[in-house]
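A single protein chain has been omitted from the complex, and every remaining protein chain is retained in its original position.
Chain naming follows the written order as A and B, and within any one chain the residues start at number 1.
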Amino acid sequence: MAQKNLRVMVAKPGLDGHDRGARVLARSFRDAGYEVIYTGCHQTPEQIVEAALQEDVDLIGLSCLSGAHKHLFPRVVRLLDERGAGDIPVIGGGIIPDKDISYLYEQGIREVFTPGTHIQTIIDWIEGNVTPREAL
Amino acid sequence: MYFSKELLDSCSSLRKKWEDEVRRVVEKHGERDKRFTTVSDHPVKRTYDPLDIQDTDFENDIGYPGVYPYTRGIHSTGYRGRLWTYRMFSGMGTARDTNERWHMLLKQGQTGLSTAFDFPTLMGYDSDDPHAEGECGRCGVAIDTLEDFKILVDNIPLDQVTTSMTINPPATVMWAMYCACAQEQGVPLDRIGGTIQNDMLKEFIAQKTFMLPPEPSIKLISDTVEFGARHVPKWNTISISGYHIREAGSTAAQELAFTLRDGMAYVEDVMERKGMHPDEFAPRLSFFFNSHIDFFEEIAKMRAARRIWANVMRERYKAEDPRSWWLRFHTQTAGCSLTAQQPYNNVVRTATEALAAVLGGTQSLHTNSLDEVYCLPTDHSVQIALRTQQIIGEETGVDNTVDPLGGSYFVEKLTNEMEEAAWEYIEKIDEMGGMLAAIDRGYPQMEIADAAFRYQHQVESGEKTLVGVNKYVTEEAEECPLLDIDEEVERSQLERLRGVRASREERAVKKCLDELRTACRKGDNVMPHCIEAVRNQATEQEICDVYREVYGEYRDPGLF
Partner (left out) sequence: MHKDQTDMSTAERIRGGDIRLASRLIRNLEDKNPRAREVVKELFPWTGRARVLGLTGAPGAGKSTITDHLISSYRATGHTVGVLAVDPTSPFSGGAILGDRVRMQKHAEDKGVFIRSLATRGALGGLAAAVDDAVHVLDAMGMDRIILETVGTGQSEVDVMNNAHTVLLALTPGLGDEVQTLKAGIMEIADLFLINKADQKGASKLYQELMRMLNMVSEHHSGWRPPVLMLRDIAHPEDFAQQVEELRAKIDEHYQVLVDTEVLAQREYRKARLQFLNSLRTSLLDPVVHELEESGELKDIVQRIADKRSDPHTLADELRSRFLR
């Protein structure tokens, strides 16, 4: 009866506390059958990466509404690389102007979801792009 | 009784006839929806008539403007005496950038100033703290020391304009800087006017900009209330805010209930901790509501708010001065109702929401700019938003009479329903032992999270329409020009901070901070020590670190 659950982290880097979207997403992920590791607000990229390793997550979803995404998202990707965990995909959401999106892709963010995105769209993306880690 | 028995009887029989007719029509043609609800999912009936408000008492529930319970407004002349204050929230980049925007707005006819601070400033971090990386000047102005603040208010006559500061955990520090600047301009403290938001309860509930645990947070707030009552009598020391509760996804009734219950918690704490009578400070309490897209629900919410507040202040806290019964409030149109898609539609949303705020009787108003979804508006979009208010105020004539919707069956009924729903929440929180206990238990947080979740699903299923998002979607992207914050901002801010640190008298700074620490430990009012510390160029974070050291730090409990 082996069951495999996707372990997904929902993290809020930066100093803003607008967690409405992150919380709705966390609940929707739970309802999609994922095990969701929620970090709370005001996390540094370092904290997020360490938590992701300790929790062995399959995906990190970042939400930032402070405008600091261009600084914070790439930093998470970089730190994951440094810790030998560059295989963990990072996606981002929040108030992100179109002109920043291609920069974030260049920096290794796998997908960016902007306001108005249906949650089902995000879940579909995950289903199509993320699989639970292989066994040892 | 509002209506005579004869009228109600005839109304009953007329209604029955009408309902029969409606049934036939509906059977044949149907209606657009099975259920009609407000944006908060509150049910709305097909129509309203005298029967719906038969238990409403004209004198005690509605009455006249400027008369208890102030359902129709706190001023007898409404906007015929004076229009609401056009108060656009602004702040960006460096203190110099914001100062220039302020001068521009004053020239355009704005009548009050309002500051947005950047996130490090809001959270009590200096621009050179690691937490501030990438955030400096991004969503507001960066303030580290009095030097920054002096530039912010450069050439602004502090005895003539009122300034609102959206600042919460470090409110004592920013207010101390304002006071120190006024004194430098030679303006005595009893001549300055303005508002600090200084409402921590809604931060724990909704906005999550927090620093200290709830109890000491309230203590600092009561310090400001006491200091204001004694030395800065024209200052509004708390702006009890529902805005952020609503932005976090609450319903209108939740916004109303949690905001008023927060206000009650502040009143209770000042009475208890400072031994003050409500009439000594309640007239300086002000409120801040959201004006969301559901037109009538918002108007009803604002009318109910005034009625409940008047009642609790008079009956529960035994305030005697009518000014203590007044609920004065600022309104901002709903940021969360704006869409990134088809951004020019936002102008229309904002205009509708602004009109609701005016018909709800707001004292001041911020209208969102069409690009506010992306944080900071451009000069041009701010101008459109300001013009929106000016058109409502000076062209449409909606302000010719006071409370034009008073007596509408629907609006009065909805006002009653808002009030009932709010009381239900208030009583529940009372039973839990007050707002602090309820927050500790995560009660308001969870209620809001549930409402936000529900709404998201209604949008995704198409049950609630968002034009341009889930209906009338266009393929081609419609872009509007965005304001870019220069990376240069951070560099110049850090340079000025370094300069201040290098040139100040370190011994004096340390002495001030030590005195502040002692005051915190002893439970004394921190304000005089804070003013002294900023005068001696202590940074915002140095002062906040003293608080953190004595009171501990609060972190997101992440309740689900």
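FYI, a contact is a pair of C-beta atoms (placed from the backbone, for glycine too) under 8 Å apart; a residue touches a chain by one contact, two chains touch by 3 or more.
Just so we're clear, the structure is a prediction, and the values are computed from it rather than from any experiment.
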Considering the complete assembly, the absent chain touches shown chains A, B
Which of B:Arg441, B:Arg517 or B:Arg535 touches the chain that is not shown? B:Arg441
Give the residue, chosen from A:Phe29, A:Phe73 or A:Phe113, that touches the chain omitted from the document. A:Phe29
Could you tell which one of B:Gly109, B:Pro188, B:Gly397 or B:Gly433 touches the chain left off the display? B:Gly433
Where chain A meets the chain that is not shown, the residues are 1-5, 7, 26-27, 29-40, 43, 46-47, 50-51, 53-56, 85, 133, 135-136
For chain B, residues touching the missing partner are 212-216, 432-433, 437, 440-442, 549-552, 555-560
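Assume only the chains that are shown with their structure count from here on.
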Within the complex, chain A is touched by chain B residues 119-120, 122-123, 125, 130-135, 138-139, 203, 207-210, 247-249, 336, 339-341, 373-376, 449, 452-453, 456, 460, 466, 469, 477, 479, 482, 485, 555-558, 560
Would you pull the chain A residues touching chain B in the complex into a rising list? 14-20, 23-24, 26-28, 38-42, 44, 66-68, 70-72, 95, 97-99, 114-116, 118-120
